[in-house]
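Supplied in structure tokens, the structure appears directly below.
Just one protein chain is left out here, and the rest sit where they should.
Presenting chain A:
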Amino acid sequence: MLYARLILSRLAKAVVVLFLIVIFNFFLIQMAPGDPAAILAGEAGATDEEFLRQLRERFGLDQPLHVQLWRYVSGIAMLDFGWSYRQQMPVLDLILARLPATLLLTGTAFVLSLALGIVAGSLAAARVKKPSGSLIMALALVFYATPLFWVALMAVVLFSVYLDWLPAYGMVTVGAGHTGLAMVLDVGKHLILPATTLALFFMAIYTRMTRASMLEASQQDYVKTARAKGLSPGVIQRRHILRNALLPIITLAGLQAGQMVGGAILTETVFAWPGIGRLMYEALMQRDYNLLLGIFFFSAALVIVFNIITDLVYRLADPRIKEGS
């Protein structure tokens, strides 16, 4: 009941926010220099005014601004994101074709970084001031400080070029025509390097945060109470310290999850992963405005969705929030 009401109210707010984002994005792009028609014409080698005028007319670019805005907004309301001038395809089809690949990559990285980060952080907290704990923290620092693209390139050099264990780029083996389980395995093999690369940075952050948060929680009075009950250190660590320490992690995880659409540009580029990140990069270079706007919309929507999910998870994890809200 409570959750239904909460979700409803959040969704209502989300619609308003999305609407504002759409309008904001529209004007942002209008302010950018260069007109898609001029660029299209330029690439076609034609420079005469008549051709430009025809192009503008065809895409509605000659209409007054408010008409363009109205067309765009009403189009989005019916899930019509317009036409990509460059790719000669509907924007929605382009995005939907690339979205699964990106979500597979970022989702895997998300789960991986969260799980490994929390485990590593807990171990480091339990072994504070011991060599093994320090080693975990040193590794976390290295992953935190090393640029992502460099890790990616080195991983390719080591695992693909030198050891030849894993494919260096792409999502499927081109021309292999795998189906069923073979295809899943093939994609899985391609996924390992980019997902791990992408996960390392956040894993490092989760490790550091989990450790700090657990050390803080272990100073709390309720931990002393738990010890006074005669509970074993393992139970205290899991049930009392870790559970309380996870609360700030949820906030961070929510932030990371919100970046799932747009956060993998670098990784997708290095590993030639056919995802949204690369699509966005190309759209940016080619001033493919409708496509850019479409991608912006999807990233914003995903951020909002994950914000709502984060709030719900928070309520599940911390009973105190329910009444306070």
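The criterion applied here is as follows: contacts are C-beta pairs under 8 Å (C-beta built on N, C-alpha and C of every residue); 3 or more make two chains touch, one makes a residue touch a chain; residues count from 1.
To be clear about the criterion, contacts and distances are computed from a predicted model.
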Chain left out of the displayed complex - its UniProt protein name, from "Biotin-independent malonate decarboxylase subunit beta", "SufD family Fe-S cluster assembly protein", "ABC-type dipeptide transporter" or "HTH-type transcriptional repressor YtrA": "ABC-type dipeptide transporter"
Selected residue (touches chain absent from view) among A:Ala37, A:Leu94 or A:Ala226: A:Ala226
On chain A, residues whose C-beta touches the chain left out of the figure: 5-6, 8-9, 12, 220-222, 224-232, 235, 239-240, 243-244, 317-320, 323, 325
